[in-house]
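To start, I am sharing the structure in question, which I have written as structure tokens.
With one protein chain held back, the other chains of the complex are shown just where they sit.
Presenting subunit A:
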Amino acid sequence: MRRRVLTAVAIAAALTTTVAACGGGPGGGGGKITDDKIVLGVLNDQSGVYSELSGKNSVTAVEMAVEDFKAKYGDDAITKNIEVVTADHQNKPDVANTKAQELYDRQKADVILDVPTSSAALAVAGQAAAKKKLHINVTAATTELTGAKCNKYTFHWAYDTYMLANGTGTSVTEAGAKDWYIVYPDYAFGQDMQKSFTEAIQKTGGQVITADPTPFPNDDFSTFLLKAPTLSPTPSVIGTMHAGGDLVNLVKQYNEFGLREKGVDLSVGLMFITDIHSLGVEAFAGTTFTDAWYWNADADNRAWADRFQAKTGTRPSFAHAGNYSAALQYLEAAQRAGTDNADDVVKALEGFAFNDVFAANGQVRAEDHRMIHDSYLAKVKSPDQVTEDWDYEEIVETIPAAEAFRPAAESGCQF
């Protein structure tokens, strides 16, 4: 009998101590810097579909920002004790939600950076508001973050659906492609993009001949692609709002049907340089899309990209540079505020105008916490134009910060 009791207790104890660590005490008060350190948390996908375009290399980018901040201020820095902590949310919003709490509460993160996947991003934004700590989102696309679901502690840094659709829709139409055929995946992201694209195209004097939703996920786009040349008038460009594996399939089939030779161009709503790299530049050659940043656009970008490559062995995507910028500007704001107190840092960020390697003519809008910056219409080079690895893009046009993003008045954000 006694042994049985002991066994039961032992089992119970073994169950509960698999990974045990008790809650930390309350945060140290008094000083200007809580816990005597600033902690930057990077929460993103490190094992799934977004691990290439952001992932662990974004942690490296954030560490570079810390390095640069320390080098710039030396002994005048608000603190020399700056930590970078990270967690993998696996693109699961529930994991993101729990990890965000853990980062804020236990690891004492003052800010959480990155967070791809819109549902995860919105969950983390909710935690930021509840814990009164900062969240600077870099890789989620949803405009909800600076729209209906905005809050005082959340900022949106690199891009969003409006910026992508508006940039490509406006610029390509202005360049003469007036007749569009849009195919979009039938879920909220695709629908948002389709709406924004259509508005941008019509505003610029173009027309959307028709817009077709496709199932999601989808392998076979032949029905939609074969339909394109039969439309009247013949569309000058197909706008696709697909991403990831769907985009790869669509582009492959677009090439197989030889639509470009038939005079139907391709514009992509959302694309990362890592997408081009994985499928090969010849598949995407001639495709236009809006990019938030390109590593080889000028000497400064290139210098930074060289540093990045030395550490990671790869060229940076705009998400990597965006994370660097977000981390650097957070630290700069804390330096200006003289504290890591969230409310003071938010004040220091609001309305702040700056330039860094990522953001040209950057400004953090106080009204909705959208960081606006110059964006770029990029065209994928043809293979014979490529002179080195990752040299895939040609910047066709710079879209000024003020025009690139949704006007604050339309955001519907109220703090």
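We take it that a contact is a pair of C-beta atoms (placed from the backbone, for glycine too) under 8 Å apart; a residue touches a chain by one contact, two chains touch by 3 or more; residues count from 1.
In this section, contacts and distances are computed from a predicted model.
Participant: I notice the complex is incomplete. Of the names "Cytochrome c peroxidase", "Response regulator", "Branched-chain amino acid transport system permease protein" or "Deferrochelatase", which is the UniProt protein name for the chain that's not shown?
Facilitator: Record says "Branched-chain amino acid transport system permease protein".
Participant: Consider the whole complex, including the chain that is not shown, and state which of A:D114, A:E144 or A:D179 touches that chain.
Facilitator: That would be A:E144, which touches the missing chain.
Participant: In the full complex, which of A:K80, A:R106, A:K262 or A:K311 touches the chain missing from this view?
Facilitator: Answer from the full complex: A:R106 touches the omitted chain.
Participant: Which residue among A:K70, A:K92 or A:R302 touches the omitted chain?
Facilitator: A:K92
Participant: For subunit A, which positions touch the chain that isn't shown here?
Facilitator: Counting only subunit A, the missing chain is touched by 1, 4-5, 7-9, 11-12, 15-23, 46-47, 51, 86-90, 92-95, 97-99, 101-102, 106, 118-119, 122-123, 126, 130, 142, 144, 149, 186-189, 191, 216.
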